[in-house]
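Just one protein chain is left out here, and the rest sit where they should.
As written, the chains take the letters A, B and C, and residue 1 is the first residue of each chain.
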Amino acid sequence: MKKRMNIGLIGHKFMGKAHSHAYRDVAMFFDSGVVPVMKVLCGVGDDLASTAERYGWARFEESWEKVVSDPDIDIIDICTPDNYHKEIAIAAAKHGKHVLCEKPLALTLQEAREMQAAVERAGVVNMVNFTYRGVPAIRLAKNLIDEGRLGSLYHFNAFYQQDFSLSEDFPFVWRMDKEAAGAGTMADKGAHVIDLARYLAGEFHEVACRAATFIKERTDPGTGAKRSVTTNDAAVFLSTFQSGAIGLFEVSNMSAGRKNALVLEISGSRGALRFDLERMNELSVYFADDPEEVQGFRTLLVTQPSHPYISHWWPTGHVLGWENTFVHQIHEFLLAISEGRKASPDFFEGVKCQEVVDAIARADAERRWIAVAKG
Amino acid sequence: MKKRMNIGLIGHKFMGKAHSHAYRDVAMFFDSGVVPVMKVLCGVGDDLASTAERYGWARFEESWEKVVSDPDIDIIDICTPDNYHKEIAIAAAKHGKHVLCEKPLALTLQEAREMQAAVERAGVVNMVNFTYRGVPAIRLAKNLIDEGRLGSLYHFNAFYQQDFSLSEDFPFVWRMDKEAAGAGTMADKGAHVIDLARYLAGEFHEVACRAATFIKERTDPGTGAKRSVTTNDAAVFLSTFQSGAIGLFEVSNMSAGRKNALVLEISGSRGALRFDLERMNELSVYFADDPEEVQGFRTLLVTQPSHPYISHWWPTGHVLGWENTFVHQIHEFLLAISEGRKASPDFFEGVKCQEVVDAIARADAERRWIAVAKG
Amino acid sequence: MKKRMNIGLIGHKFMGKAHSHAYRDVAMFFDSGVVPVMKVLCGVGDDLASTAERYGWARFEESWEKVVSDPDIDIIDICTPDNYHKEIAIAAAKHGKHVLCEKPLALTLQEAREMQAAVERAGVVNMVNFTYRGVPAIRLAKNLIDEGRLGSLYHFNAFYQQDFSLSEDFPFVWRMDKEAAGAGTMADKGAHVIDLARYLAGEFHEVACRAATFIKERTDPGTGAKRSVTTNDAAVFLSTFQSGAIGLFEVSNMSAGRKNALVLEISGSRGALRFDLERMNELSVYFADDPEEVQGFRTLLVTQPSHPYISHWWPTGHVLGWENTFVHQIHEFLLAISEGRKASPDFFEGVKCQEVVDAIARADAERRWIAVAKG
Partner (left out) sequence: MKKRMNIGLIGHKFMGKAHSHAYRDVAMFFDSGVVPVMKVLCGVGDDLASTAERYGWARFEESWEKVVSDPDIDIIDICTPDNYHKEIAIAAAKHGKHVLCEKPLALTLQEAREMQAAVERAGVVNMVNFTYRGVPAIRLAKNLIDEGRLGSLYHFNAFYQQDFSLSEDFPFVWRMDKEAAGAGTMADKGAHVIDLARYLAGEFHEVACRAATFIKERTDPGTGAKRSVTTNDAAVFLSTFQSGAIGLFEVSNMSAGRKNALVLEISGSRGALRFDLERMNELSVYFADDPEEVQGFRTLLVTQPSHPYISHWWPTGHVLGWENTFVHQIHEFLLAISEGRKASPDFFEGVKCQEVVDAIARADAERRWIAVAKG
């Protein structure tokens, strides 16, 4: 008999929708030993009731405090704006709930460490949702690297490029206000590429960075007045890794033509690979020990039964979408609960990521190389 | 108040899974005015009960006759092997159920016509699920063609290539038996490319065809003995269209390296486009009236809000998967019911497709050009 | 001491330019044992003298009869319009000259056979310049097929697509006049894809074809009047091969967006490959016996020292251009002369190609499958 566990999801916007969908789907495709029950959707706004119904939640609730303290709830899933993460996660942990939190874990390293301490003290299963670890092609990349197919890593390049705010007519939004959004896209997109770098290439050593705000004033849609943009909309940074590899990073909301291009280019002494989220079902791999005559990047369609997660879905060649990565991550979370062990990536991983985000922000502010704290 | 309609799904294997998933998801993302209620899953096999539960069906049933005659059921969805389509669809129509049927509509043109007659007589909404019409990139292609962006069509090339039976060790399966499977991949994959050709380029005029069975004997996994393969595993055919365009087609289960490559290459007097299902979120388009200096195929990532279906899902750049095409088709079906009008593609379209399948089978058998019956 | 041989080149337009360039370059990069001496350029037009000087020919001459009978000349290279090929080649052979002739060898099969008879009777080295055999990637493809890396061939698809006459404003040119140009693009581009098919997949068995003339009238730039286009501007055809493979072909001058796309897609029991002349330095190959996890089309950059011809040029990664294929073919021709053996492809190969061109023309005209004469 599978265990049923009740979910309280805080946040009903973009991430709330993605998580809701994943809870609907996960038990159909994966068996973690835990069946998630969509109990309560928590949010603020006139559309909360209708959204909860449409997404399949049994009820809705405006007070997150009530949800985290509700004895009926087993799991708290945090999809709020970043500045609520800490308070909710710590309260949830105190009430003994398992906690899944969207990335980035917190606005600052200090906050992230407090959150980590709280969940560890409470002994609850905790996870920060770096959802791209759930892309089958990225997990395959991880396997290939771990098997030594790329040899010692030399280069780790990652680019997370979108162009949503390219137009000068794009309005001022809360992410452009330093008070509300912290370190800007450097932290927001940065957290994704840094987590993937840590996942695939190991710990950072030093970083140098330059952030930019290409459009310095935008129109506030509320007031119609111009407002100063106080966060960055792009950043480039270099890194060294503890392994000796060197890294090259760009994050940008101003990269014309890129809609959701999270590109990884990783190479080492025996091979290389390339990934682009816009073609997330593919992985390009190169093996230096192939005979010279037939050496070349192989374009793998990562939909074979032997590829990560694929056997749960459809036959060979039937591609997955972005939303499926959430199903994978939530499955991993439920599986950890079911097996009574740590989830991965947990809050500790979130803290490690935040350490690097912190370092690049300092590197930019102080215009010098900054050493990342050793773990 | 939305209308709730009860679904009876016949078939719980590959297509049954895809349709089940679509019913789970559709009301979360689309509002057709009808909320589908997953009432009963019908199938045969020990895994039926557990499958029904896992997929979210309220109950299960082994007799399709009971399901189609159940007054509680409003919609019959047919995902059985092809040789059951006719009987079930006709019975469902007689009981006044709306009918969604997987493709190909029937094993023969005669059967397809009987099915069409039955649903039209009964006045029920009917649809044959050519699921690739639900790919946003293909619907965008249709829009561009209808807007005249390609001008008069000259070339329509379509290739549906897989390699699942490439290995000599791949076993004998029912699809390789002419008695059970009819015209082989010529009909199975053929139906897909023919429907897309009709959808995008209009009616066929004449066809020539050559089918092949590259591996003529395979091992029956039940008996361990060799059996003769009596269906084709690949076919190529030419066509002319009523519009004057000329067509080139390949369908194959023996195309090494192709996992689910449904490639369309369409060109006309003003432009061209290219689509590949393995990269289903992309469409390549070329406009001959671009200035020469900057003329080239544009790789569109079909995830913009203005692209078909996309605004219902995720922000720009967040790609969809194969399974989402079923959500789109089922939404179209429910919408037709809700609005009291014909669905598209309906059984009539299925019949038209079958006429072409019939013609290519005859063209191969008689080794000559065959005119397709005019509609 | 290398032998010097004197070249007489007939034709100073497009192909004359390409051949002239190849003669300038060949001895710098390749050592055939024969050094070609650019003696005389033969052509008609006011620009002949200046062209001869610019291209590096010692002298020029308007009468081809004088050139082919000139005792000083060792090799006749024919780059004239197709309708002169026969007469010049036969005359050259009679005078004991080695003969290199542009493709297609002749306007008709009968002519081609007369030409073959003449050169064989005269015992001169002869070659028809199917220049794409000189593309390193295509020669690599040939090697891989010969080594069995693709296994038994199942599918051979070839498309030769351009769009130069897409516009209705494109003028009437001599190629659109059946009297002057014979079978149209079906023969012109057809000869290229048919030769490559024979080179890579062996002899044809049967063909079916449909040609089209999409724009039926064009303006004669001389008279300003409309003229009827009497040749085809596109054709599609099917084939079977003696090996059992099936073939799919398109040739078109009306394929929007394709500038010089000669695409080959070949697959067999053990692998597949893809080539596109627009990316002529690349070859995509797939091996079915790669481990499933890392199976995929490999994009080879065909610039490795071990690849055909490459070691004569530049280091790895420095790509070649279209013009280099002529250098390769002329090197092969000179090498055959130097070694006193047959060149390849010789006029016999040209005849074999013409047999298939003939068959597709008949297949189109008679609207039925036509068997290609067995060699």
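The rule is short, and it goes like this: a contact is a pair of C-beta atoms (placed from the backbone, for glycine too) under 8 Å apart; a residue touches a chain by one contact, two chains touch by 3 or more.
These figures come from a predicted structure and were not determined experimentally.
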{"item": "Chain not shown, its touching partners among those shown", "value": "A, B, C"}
{"item": "Among A:51, A:129, A:231 or A:255, the residue in touch with the chain that has been omitted", "value": "A:255"}
{"item": "Option touching the unshown chain, where A:8, A:134, A:182 or A:247 are the choices", "value": "A:247"}
{"item": "Absent-chain contact - pick from B:229, B:285 or B:334", "value": "B:285"}
{"item": "Subunit A residues that touch the omitted chain in the full complex", "value": "150, 152, 154-155, 157, 159, 163, 166-168, 208-210, 212, 214, 234, 236-238, 240, 244, 246-248, 250, 252, 254-258, 267-272, 286, 288, 295-297, 367-369"}
{"item": "Residues in subunit B touching the chain absent from view", "value": "140, 144, 284-285, 287, 290, 292-301, 304-307"}
{"item": "Touch list for subunit C against the chain that is not drawn", "value": "14, 17-18, 20-21, 24-25, 27-28, 54-56, 162, 164, 258-261, 277-282, 301, 303-304, 313-324"}
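One rule holds for everything that comes next: only the chains that are shown with their structure count from here on.
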{"item": "Subunit C and subunit B - chains in contact with each", "value": "A"}
{"item": "Fitting subunit A to subunit C on CA atoms, where both chains share a sequence, rotation angle to nearest 5 degrees", "value": "180"}
{"item": "Cα-centroid distance, subunit A relative to subunit C, in whole angstrom", "value": "54"}
{"item": "Separation of subunit A from subunit B, taking each centre as the mean of its C-alpha atoms, in whole Å", "value": "35"}
{"item": "Multi-partner residues of subunit A (each touching 2 or more other chains)", "value": "301, 304"}
